[in-house]
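Working notes, beginning with the structure itself.
Complex shown without one protein chain; remaining protein chains in place.
Right, subunit A next:
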Amino acid sequence: MFISDIRKEFYEVVANQRVALLVSSDIDALCACKILQALFHCDQVQYTLVPVTGWQDLGTAFLEHKEQFRYFVLINCGANVDLLEMLQPDDDSIFFICDTHRPVDVVNVYNDTQIKLLIKQDDDLGVPSYDDIFRDEEDEGHDSGNESDGGSEPSGKRRRFDEGAVERRIERQRERREWEARRREILFDYEQYEYHGTSAAMMFFELAWVLTKDTKDMLWWAIIGLTDQWVHDKITHMKYVTDIATMQRHVSRHNHRNEDEENSLSIDCMRISFEYDLRLTLYQHWTLYESICNSCYTSCSFKLWTLNGQKKLQEFLADMGLPLKQVRQKFNSMDMTIKENLRDVIEEASNKYGMKDIRIQTFGVHFGFKNRFLASDMVHATAALLESTEKDESDSDNFIKALDSLSRSNLDRLHSGIELAKKKLIAIQQTVASCICTNLILSQGPFLYCYLMEGTPDVKLFSKPMALTLLCKYLLKAFVHSTRNKRCKLLPLIMAAPKDVEKGTVIVVGITPESETSDKKNFFGRAFEKASESTSSRTLHDNFDTSIIELKTEDRSKFLDALITLLS
């Protein structure tokens, strides 16, 4: 069931209990987790934090903790499956689920006892009404006999009905069949697409606010959570702008509240500000030139993988009157005079080059005097740490590091994340360029398909779901800019990359077509399931995003064939 009073029905319930916190591996979840941890610290709630990377992980984590805990908080996982069916918990285990995955499984919605959904109901959920999908036993009683299930043992006794009764019964059966057909249709429509709702971090920030325990740190985490949804392209532009406005109100409230103290700037102060900033990734921590080269927006607009594109970039820089020496200089060391109105200069020049929305509403933060970060910087840095492939570190090590990088006491960690993020962005850009230049993107009819072969540089990086998703988005955008085929511009993309060489598996991701007005509703989850079923391909649907699966390499072609037939 949906919780309407998050304080009474959630926080006050768990406040005196021990809680198991099961947190998915994405940035929004980490931010939500930070906020909740801060609240728990505040109220001395005992909790155990368990990172989970997929359904199997979630199952194991539950098994390991079900004896000691009654209350489980699931962040960004659990909403889109019938959780009770999957975990088979005892009757007294209670699950609080704060998850952006949509659609929410109907059983979760209508279970009143064990499933508590921390999900805003105004969130465009479209849940079918109870009567449309469930029927009370009493109604069914008489009819459900052998008609639906021809395989069960006949009854030992039978009553003889009169003519009228038989007709009524037939009528009722017809109605029931119609009802069932309608139910299937409704559920099909409801479950057809996967998409995302309001950020989990924002949900918990709202809780903190309701409890009047919200701090600037929490606000910043909520902003990062929201920005993660934008960076990883999980929500529509409309939704992003609306939620940014919500966050902006909180930011001005906080800035207003602390105005006096804040005026006396100190080394450990924190100031969040609304910005209308450039869509140049990490530019304040890089050189302007490299940031332009490795940002999806600019790289695609210029088509930097072509000679012509490179030329255009030089023209663009010349047009702005920025000396190359300055541009290739670390941003921090650039001339103050250039930096002063840099954003306006770039915006003006970009307009000329057809990049009408080089600026976007976002937020920045100042830690003390020196450190300034944009919300998207944080997302990229934390994501790079979370999916680091640098050393042979376990997922949970990475999780802890990523979580740490979000605390402002851990700026070193954050900086190391930024360096990793740069490497990742360069790798993405290079892979995009080589895929486009060697025509690796094939049109399969109903979708585009690209397979990264074993041995491609940085291929290990792309065995991780977030990195591969980001690559997908960048690649599709680049492809749409480079192709002349109008039909292909409207197609979704499926990408496969080696996942586990020893097991001989690939990771497969499907994303929605590239478009500013896209509703970000992804149908690949269902399609993957169906294709795998019909070909009995060996697949593992372990990711919380159903559009990301693991597939046995040798089953790839039959799986793809089935997908093509299915979607054509």
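Assume a contact is a pair of C-beta atoms (placed from the backbone, for glycine too) under 8 Å apart; a residue touches a chain by one contact, two chains touch by 3 or more; residues count from 1.
Here is the rule we go by: contacts and distances are computed from a predicted model.
Chemist: Would you mind picking the UniProt name of the chain not drawn here, from "GPI-anchor transamidase", "WD repeat-containing protein 46", "Importin subunit alpha" or "Carboxypeptidase A5"?
Modeler: "Importin subunit alpha"
Chemist: Of the residues A:R169, A:R271 or A:H481, which one touches the chain left out of the display?
Modeler: A:R169
Chemist: Decide which residue listed in A:D92, A:D112 or A:E153 touches the omitted chain of the complex.
Modeler: Residue touching the chain left out of view: A:E153.
Chemist: State which residues belonging to subunit A touch the missing partner chain.
Modeler: Within subunit A, the residues touching the omitted chain are 88, 141-147, 149-163, 165-166, 168-169, 173, 503-505, 536, 538-540, 550, 552.
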